[in-house]
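Here is the structure we will look at, set down as structure tokens.
All protein chains but one are shown at their positions in the complex.
Chain IDs A, B and C follow the sequence of writing; residue 1 opens each chain.
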Amino acid sequence: MSTFGRLFRVTTYGESHCASVGAIVDGCPPGLTLTPQDIQIQLDRRRPGQSNLTTPVCAHPPSSIFVLIDKTQRNEKDRVLLQSGLEHDVTLGTPIALMVKNEDQRPHDYSETDMYPRPSHADYTYLEKYGIKASSGGGRSSARETISRVAAGAIAEKYLKTAYGVEIVAFVSSVGKITIPSTDIHAPSSSNDDDDDDVQDALSENFRKLLATVTREQVDKETTRCPHPETAERMTKRIIRAKESSDSIGGIVTCVIRNVPSGLGEPCFDKFEATLAHAMLSIPATKAFEIGSGFKGTQVPGSKHNDLFVLRDNGKLGTSTNWSGGVQGGITNGEDVYFRVGFKSPATISQAQATAQYDGQPGSLAARGRHDPCVVPRAVPIVEAMAALVLMDQLLIQNSRSTAAALLPPITTLPPTMVMPSSAKNGKTV
Amino acid sequence: MSTFGRLFRVTTYGESHCASVGAIVDGCPPGLTLTPQDIQIQLDRRRPGQSNLTTPVCAHPPSSIFVLIDKTQRNEKDRVLLQSGLEHDVTLGTPIALMVKNEDQRPHDYSETDMYPRPSHADYTYLEKYGIKASSGGGRSSARETISRVAAGAIAEKYLKTAYGVEIVAFVSSVGKITIPSTDIHAPSSSNDDDDDDVQDALSENFRKLLATVTREQVDKETTRCPHPETAERMTKRIIRAKESSDSIGGIVTCVIRNVPSGLGEPCFDKFEATLAHAMLSIPATKAFEIGSGFKGTQVPGSKHNDLFVLRDNGKLGTSTNWSGGVQGGITNGEDVYFRVGFKSPATISQAQATAQYDGQPGSLAARGRHDPCVVPRAVPIVEAMAALVLMDQLLIQNSRSTAAALLPPITTLPPTMVMPSSAKNGKTV
Amino acid sequence: MSTFGRLFRVTTYGESHCASVGAIVDGCPPGLTLTPQDIQIQLDRRRPGQSNLTTPVCAHPPSSIFVLIDKTQRNEKDRVLLQSGLEHDVTLGTPIALMVKNEDQRPHDYSETDMYPRPSHADYTYLEKYGIKASSGGGRSSARETISRVAAGAIAEKYLKTAYGVEIVAFVSSVGKITIPSTDIHAPSSSNDDDDDDVQDALSENFRKLLATVTREQVDKETTRCPHPETAERMTKRIIRAKESSDSIGGIVTCVIRNVPSGLGEPCFDKFEATLAHAMLSIPATKAFEIGSGFKGTQVPGSKHNDLFVLRDNGKLGTSTNWSGGVQGGITNGEDVYFRVGFKSPATISQAQATAQYDGQPGSLAARGRHDPCVVPRAVPIVEAMAALVLMDQLLIQNSRSTAAALLPPITTLPPTMVMPSSAKNGKTV
Partner (left out) sequence: MSTFGRLFRVTTYGESHCASVGAIVDGCPPGLTLTPQDIQIQLDRRRPGQSNLTTPVCAHPPSSIFVLIDKTQRNEKDRVLLQSGLEHDVTLGTPIALMVKNEDQRPHDYSETDMYPRPSHADYTYLEKYGIKASSGGGRSSARETISRVAAGAIAEKYLKTAYGVEIVAFVSSVGKITIPSTDIHAPSSSNDDDDDDVQDALSENFRKLLATVTREQVDKETTRCPHPETAERMTKRIIRAKESSDSIGGIVTCVIRNVPSGLGEPCFDKFEATLAHAMLSIPATKAFEIGSGFKGTQVPGSKHNDLFVLRDNGKLGTSTNWSGGVQGGITNGEDVYFRVGFKSPATISQAQATAQYDGQPGSLAARGRHDPCVVPRAVPIVEAMAALVLMDQLLIQNSRSTAAALLPPITTLPPTMVMPSSAKNGKTV
């Protein structure tokens, strides 16, 4: 289905070469101030060729920028057009329809390459699914589909920021094997089965500091959207190498959500991290997701992995570490939520590949035109958008419950194991 | 919400100490032969203390078994009771209700430990969410909740096997840092940024062979459910060490689905891998998910990562490698689907932890009783069950589409780029 | 699907002769005091044979009661068994599973009547749908399925009453052609096309008074659940006549919901009355629904049909009439919601019917055993239950929105046509 969310519901449409792409955002709270610019700012970050705009103080030589900003690519201006749900820049609570016109709707010239399903693309699977596919481009699997997500996410984010001060920041933490040192939780560990000390470093103090402070401004300073300049430099070189060898390379986007209200996430099937994983793995080219300590956390003994409780200045409990990634039992605990999303190397490469035609006849296929050798920098606002959609929807669902519960008379007869122990309440009033 | 799926819909209920746990399975096709034993066999694999039953030819000394099968644990016989939706062991197409009684419903004795939210447990977050929680045990976040999933998954699996010959096999591929060699795609790679050769080994020939052939019988031969005996032995020792040090350790479950029909998965938000990730991250204690090449795949250049097409003996296209994990553009391509799920180390450990009470007062908490030092062996049937639920639901959705499309008259006027090129069709008739 | 609702979600199961019938109620607010008796009281009103219990002060001669309470019918004690979601009679916010055992699970003796699909029953359509059906009884179309609805509705109602003082009262307003005079909005009107005066009486002052004051106690005083004694007497006679002639008769249930919060109902597809109609037409044997003035209202000119606004004592606007039935533009306005549901005459009659066997061969079928000649008295708690489910779900959805909107800063720059005119606010502060 093309709909995401239960109460904050986003339905998208659009292929790469049809009239437009867009979405209907249903369930936005009424009374939110929202301008097209609130949306455009994230669309611009997603747009191919945005780098030279977003990196005015550029530390890299022009040549490296050229690699990432392919001037010959079609210039998708990607202006968002709001159709409904607002007046005077205020939301009405009714569905907000938005669209971005496709400027390139020209018919596709049939060529010999059309006899080949592109390897690791969706050409073959779309035909298997529908028995028909868009005549050119990736159809619905095109990256242009993510425009709608980014726009919808920007609406959710505006609400979250206004009402809760939520901050969502994603950044490129890996390109190929190059990783920001402090975030390298996939780093090699000791080969001694019983040595636990090395794994404890996985979530270093530096990493937590980075998550606590990183801003979009810092991220956008680098063409690669890696907020660690030395690493960014290495990443740039790695991408140039991919480009020069007519190849491509993948990477990892890390994202942090700060000021998350506690209590979000539905037990059982719709745990907070489950819907987050759903959202992230629905982004094209993603293959992996982990929250908190992730795969590395499977190596850390419970005695070191458990997040111990401490009293915060605001009188609420917090945890001294955050291996949980802000979620326990599927429900947010008020700590920062952070997670990683793995993007495979782009499938479209211009070097020849020995593959087969639809009829099975072997042959050689080389992609025409120019292609993005690494998509993770552009994936940053997409990851942020999907995170905003998940948080917004879970928030509305929990709001409904807590409001309903608040209308009930207090129950005074429950045993102390079922409510917050009175000692705790006493403690709070002190 | 406590419901999973759109057409094959599973709704679960039950806390750890209430009268029963169970589920309503709505949307099962009518006319399926289904006995309680079809379900019980997977419930028995999930049950604590099942190891000595399922490993009659036990290669390990009794002491190691003792670690895994804690005789003092309550014996949850976990008999499934079918309430509706069947007659004469045949499904009617109506909702199938199933339940498993909780034998331990005794009231919980209040003690000083109740003044502490257990670290990395859901005690605190449930209170934040609901303002109330079950008096003892993990409530809805208890592992007993997974009984319903396993039972529901067994129903889905029975259909998938009967109608499509689908095979779903999960196994333990890692415990702590110990990993089956051929599956170690998180293994350290060369420290040279530009050296791609090492990553290519990540998905070795051995690994693909394992995925293609591994059976549940092989898996159950080992107490640890690791089908690689030498590794299993090391895992057992690692778990014993955790047990002896009053600690716990996590691990990774790998799962393969064979004979998956092509064309499953909904474009955009409900991609096959997205719903799979959703399902897996909804299992308690999970922190990470990856499909196909996963995080490691982000390091593999496109030229090596792309799965090239080849003609299969059955006249259909297949791929020579399978880094994609059987999914391209969110849609199954007919190759094996395989994925990994990371489980954190269990939070309940009997050594003392320096944490805080609900009121913030610092103190020391040690869990009473005996606890499972490693949950991944028991997680195996849960992962299989959730995989079956995802596959079943996506299958029913796609069935609806393909049946509807098949009733339309053929369209002969489309350009060749929109349908399977005629050369391909010709090829097939040859 | 067997699930109703979006946030307050009820999933039911059970055929007439399986082990049990029941439901999972997901989304109940935590902290609600709820006892089995809260549910049982409505189950008892639904149960066959309840009349002599619920009418202790019986105004009718024993013979008439006998007609309605068939002592030979199986005595379905229908004890509700709560499985989960509660402790100490307080809801936890987790799914509440409930079940009622089927006492009659005996195998059905095959007989010649089984060669006939029963006219106007679901025998034929279930076979067309599933290719298989329960061996006896109505399967899922059995009236026993409504047990789950009544139980779930009682939970919703307990919340609505506790938190909002909502009152839901349904009663029998018609049996056959016999109608409580003041409610007879289907009464014949003048044959003059242009005479509007007669239709205005349709919603008489007496009717509004009845709706405003009627209680369940009044309703239950009569075996027929018609709170108008003279009409009840005629209805009883009509039902006796149906019984004596081995025939059956239908009727209409009218329901009022008082103290409905304003603002409920989702614009467009999920208008309050649309979900209400959905709920009511999902009750077995229903054929018709109308809200407010209903079909009769189509004859009333707008000048008479419009509900004019007046200032209420509480400072809010109300309407002087209520032809709208408490809903305008699909959203509740705070006035009483009232509606009518038409139930067809029961299909099971013991007189012979000239119909055809499954193979088309003509023959004669007479139902064996004793059957209920009129179901509307028992339908009363079912209608109330479905009304409670609709209201509860719409309430939770709107709660979510209003809570979210309340967290936004006030907007002061909107033109007066978009917010409540300041004159109105002034008026309120005065």
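Heads up, the rule we're going with is that a contact is a pair of C-beta atoms (placed from the backbone, for glycine too) under 8 Å apart; a residue touches a chain by one contact, two chains touch by 3 or more.
For clarity, every value in this text was computed on a predicted model and none was experimentally measured.
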Residues from chain B at the interface with the omitted partner, ascending: 6-7, 27, 29-33, 87-88, 90, 93-94, 159, 162-164, 267, 395-397, 399-405, 407-409, 411, 413-415, 418
Where the unshown chain meets chain A, residue by residue: 1-3, 9, 11-15, 18-22, 24, 26-27, 30-31, 81-88, 90, 92-97, 99, 129-135, 139-140
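What we mean here is this: only the chains that are shown with their structure count from here on.
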Per Cα centroids, the chain farthest from chain C: A
Gap in Å, rounded to a whole number, between the CA centres of chain C and chain A: 46
Rounded Å distance between chain A and chain B, as computed from the means of their C-alpha atoms: 24
Residue numbers of chain B (touch at least two other chains): 1-3, 12, 129-135, 140
